[in-house]
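Note that this complex is displayed minus one protein chain, with the remaining chains in position.
We call the chains A, B and C, going by the order they appear; numbering starts again at 1 in every chain.
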Amino acid sequence: MSYGSTFTAWRDATPAWPAYTRHAFVQGLGDGSLPRGAFLHYLKQDYVFLIHFSRAWALAVTKADTVEEMRLAAGTVNGLINEEIALHIKTCAKAGIDEETLFATEERQENLAYTRYVLDAGHSGDLIDLLAALAPCVIGYGEIGTHLAANKTSDTYADWISTYASGEYQKVCHDVGALIDGAVSRRLGSDPKASPRWKSLQARFATATKLEVGFWDMGLDP
Amino acid sequence: MSYGSTFTAWRDATPAWPAYTRHAFVQGLGDGSLPRGAFLHYLKQDYVFLIHFSRAWALAVTKADTVEEMRLAAGTVNGLINEEIALHIKTCAKAGIDEETLFATEERQENLAYTRYVLDAGHSGDLIDLLAALAPCVIGYGEIGTHLAANKTSDTYADWISTYASGEYQKVCHDVGALIDGAVSRRLGSDPKASPRWKSLQARFATATKLEVGFWDMGLDP
Amino acid sequence: MSYGSTFTAWRDATPAWPAYTRHAFVQGLGDGSLPRGAFLHYLKQDYVFLIHFSRAWALAVTKADTVEEMRLAAGTVNGLINEEIALHIKTCAKAGIDEETLFATEERQENLAYTRYVLDAGHSGDLIDLLAALAPCVIGYGEIGTHLAANKTSDTYADWISTYASGEYQKVCHDVGALIDGAVSRRLGSDPKASPRWKSLQARFATATKLEVGFWDMGLDP
Partner (left out) sequence: MSYGSTFTAWRDATPAWPAYTRHAFVQGLGDGSLPRGAFLHYLKQDYVFLIHFSRAWALAVTKADTVEEMRLAAGTVNGLINEEIALHIKTCAKAGIDEETLFATEERQENLAYTRYVLDAGHSGDLIDLLAALAPCVIGYGEIGTHLAANKTSDTYADWISTYASGEYQKVCHDVGALIDGAVSRRLGSDPKASPRWKSLQARFATATKLEVGFWDMGLDP
């Protein structure tokens, strides 16, 4: 399933992309070698991440220029806050951690840095500045899920993998990719790489990708 | 159905409340005397209003302090942009006006003043500043719908009336009232009227109510 | 003194520009026929306008991409809040109205609509969306001041006229024009009219100009 031409161009120009999508944490999910404690630590941080990431998608609703942009962003907020997050709540509940505890998780600096950077991308710029900062997480997880589903050698983290490899999540990635393509062409025209803004959008995407690497590093360091 | 103690206190202290909820436009909906042209003009402006009002509810998601506040605000955005607005789209479609035309409606000053005031209440203050500016529209329409359903003498605008009198819409009003009560007590404590902020929250609610009156006035002046 | 090529293009494509810059209120300033009561009413509303307009310029500081953009926007905030506003405070003081009273002036809808629209232009878009909404007031007053200084037939409102005709204020207009030209070329390239965003920037400028006309209308209706 295609994630759109803009996302593909941004990803291909981002040196840290493999460091993110093939990180040791990701490999540990695929071969089951990731310690359970690290996984739970990651899930708790990722719960807090999703709270603030949902806020950033809600910000996108406030910055949309068309009804379609608004509807897609609003649908993503709902998907994040009512569905994706359910995996975290369910898995942590099994481990005896309730949602109130999750919400009160002390946010690690690597976590805080990432979501606040994304929010500021939205506040300081327009919708496509925000989308460039949102893209690495949303679509990167789709790429990781698909890769792990095809290559995993252990079922220890099968629930996590199937969440992001699922048709439903892949559709979110596809829709977000299409939203980005539309929003970019609506603002930068048919040859977006020729726009003076292309470089800074690419830089936003690259910074968010580096912050993803930092997030996995943190995951391995409970 | 109760709309909560905070809303009740704000409404009861707002002199313009009856001018809003018993406006000539409202009476014209109830007795069918409102000219069809004025109704369609109002619906087109109200469509644009709902677009920006949804943006303001999305802003509320970014300003929530608890998961419950976030979920309720996110649900409201979805309700507005995918459900309430359907009445406008359907009614206008019957009159030969498609959604693209609706979206391109030139915004009247009375309309623009209202939604941008609400958005700025959110940007300049915290969640309860925003909720005080959002409340008159959401819950006021619930009050108007209930009143008209019980007192209408014509079925000309029965679709409009039943939308806002419906159990579904009343539940939205009830939930928003509860959201406001919770958000206020979480920030101002158990005796919110003793807070130095009460006066300015009350003033926000009153200003938004006056802007509602201006909106109905505009509705009668196609 | 040139106000820049972008401003000139926006102004020349705005049908309401003469309705704004040659408004009956402006003519009344030039020939002294404007009633004193209307002038004081206008000054009080304009004081409140400048408060919110300064907030919009402060928002521009948060949305700048270069140090030069930041410095110019920060300097403008200071100029507005500490200098331009002094005319209002001084003139009103002579008429027995102190600053606390000015600050507590009840904002008219025409006033509120304008500043909140400008603030939302900034929050929903990027720096140039905001600048397109800020330009008609800042530079339009420069144009009006210059025109009245050359054509006035009365000295009744000479203080007002000389404030906006002064070299100091003209420099502000020139600097803001240069800021706009730079910010636009930095984001849209060397042929900004070819950008898909040009049309919406032009529309923002036109809407703000219409809101200026509404502000003068309000000025004549104390």
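Criterion: a residue touches a chain if its C-beta (ideal position, glycine included) is under 8 Å from a C-beta of that chain, and two chains touch if they have at least 3 such contacts.
Please read these numbers as outputs of a predicted model, since none were measured by experiment.
Which listed residue, C:V26, C:L43, C:V77 or C:A133, touches the chain dropped from view?
C:V77
Decide which residue listed in C:L29, C:L43 or C:A58 touches the omitted chain of the complex.
C:A58
List the residues of chain B that touch the chain left out of this view.
That gives, for chain B, the contact residues 62-63, 65, 123-126, 129, 185-189, 194-197, 200.
Touching residues of chain A against the unshown chain: what are they?
These residues of chain A touch the chain that is not shown: 55, 109-110, 112-113, 116-117, 119-120, 123-124, 207, 210-211, 214.
So that we can see where the missing chain sits, which residues of chain C does it touch?
On the chain C side, contact with the omitted chain comes from 51, 54-56, 58-59, 61-62, 64, 66-67, 70-71, 73-75, 77-78, 81-82, 99, 103, 119.
Criterion: only the chains that are shown with their structure count from here on.
Since chain B and chain C are copies that touch, just let me know if over half of their interface numbering is common to both, same, or not, different.
Both copies, chain B as well as chain C, present the same residues to each other, with over half of the numbers appearing on both sides.
So which chain ends up closest to the centre of the protein, judged by Cα positions averaged per chain?
Located nearest the centre of all protein C-alpha atoms is chain B.
Provide the C-alpha centroid distance between chain A and chain C, rounded to the nearest whole angstrom.
42
How far is the middle of chain B from the middle of chain C, if each middle is the mean of its Cα atoms, in Å?
Going by mean C-alpha positions, chain B sits 32 Å from chain C.
For chain C, which residues are shared contacts with two or more other chains?
123-124 - these are the residues of chain C that touch more than one other chain.
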